[in-house]
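Note that this is a trimmed complex: some chains were dropped, and none of the rest were shifted.
The chains carry the letters A and B, assigned in the order they are written, with residues numbered from 1 in each.
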């Protein structure tokens, strides 16, 4: 059941071009544990997720970003997390310290998207992302992509889509305005 | 039957990248009522549309943009409406007050595409879009995307595709000409 749910969302992420190769990962909270995609899987053919306690040892086949997911669940009410590498969001994260969307959906749902820093998979990144998502649904990691939280995977996926749309519109408009 | 029709068009809109996440909505006129997609649905898996009278109370599960669709049906002969958020159309709407397509299809089918303003879902936006679509098939809302009307969903979908194509060509050409 959960396998199918992960695959359904992974197909959406892939279909919108928000993830490529076997990059990106996602999880849902499961009491004092979480279910997270396996390391190196394709999100659109994720196979069974890995169960992982929020505190303690992590199985070696869990996504290498499990520390970030864990920290977010420990510090926020989010029930699901999606991490993706959408190309315009990655580019915008290298150009801005904070994204202020120009499109109306971005302005309504995430008027300011912070950009944090940290090595992929590191405790520093976990802390920075968890801080940012405590009261928000969306954060960019410099050069690394989006982390989006929500009540379920659909919501986390929606914020991921929103981030890429907002960054793409921003880059297009800025390119023309500065000319 | 109508479910399948909505899904067929939704798949086209998604396949061309004209909508992302659960954004966008569509409707068809049905006498003194309309059938509109549910709020928060994915257009490519829309489920059953919601029936809604053109005047009077709206069910809470109808798309939040129902006011715009209603106003268009009340003031124009359109039989179907598609609202989408194509990224180049959104960007162009933030840069221009009116789009003059440079591509031949745009020039033949919608030589001037007006850009109107208004908060998503608001009565002001409904009025502005309905005004623009009284004698036209296509309008952009600043920062918010396209509204396209037609004799059926295929026609409204075609104008949506046309708008994005015209805006993308325009932005590409303008970027090179101004250099």
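Going forward, a contact is a pair of C-beta atoms (placed from the backbone, for glycine too) under 8 Å apart; a residue touches a chain by one contact, two chains touch by 3 or more.
Being a predicted model, the structure only gives us computed values, none of them experimental.
Colleague: If 2 of the identical protein chains are displayed, how many copies are present in the complete complex?
Modeller: If we count every copy in the full complex rather than just the 2 shown, we get 4.
The criterion applied here is as follows: only the chains that are shown with their structure count from here on.
Colleague: Expressed in ° and rounded to a multiple of 5, what is the rotation angle of the C-alpha superposition of chain A on chain B?
Modeller: About 90 degrees of rotation relates the two copies.
Colleague: Which part of chain A faces chain B closely enough to touch in the complex?
Modeller: For this pair, the touching residues of chain A are 12, 15-17, 102-105, 107-108, 154, 157-158, 161-162, 164-165, 168-169, 172-173, 175-177, 179.
Colleague: Given the complex with chain A, which residues does chain B contribute to the contact?
Modeller: 14, 17, 20-23, 42, 85, 87-88, 90-91, 94-95, 119-120, 141-144, 171, 174-175, 178-179
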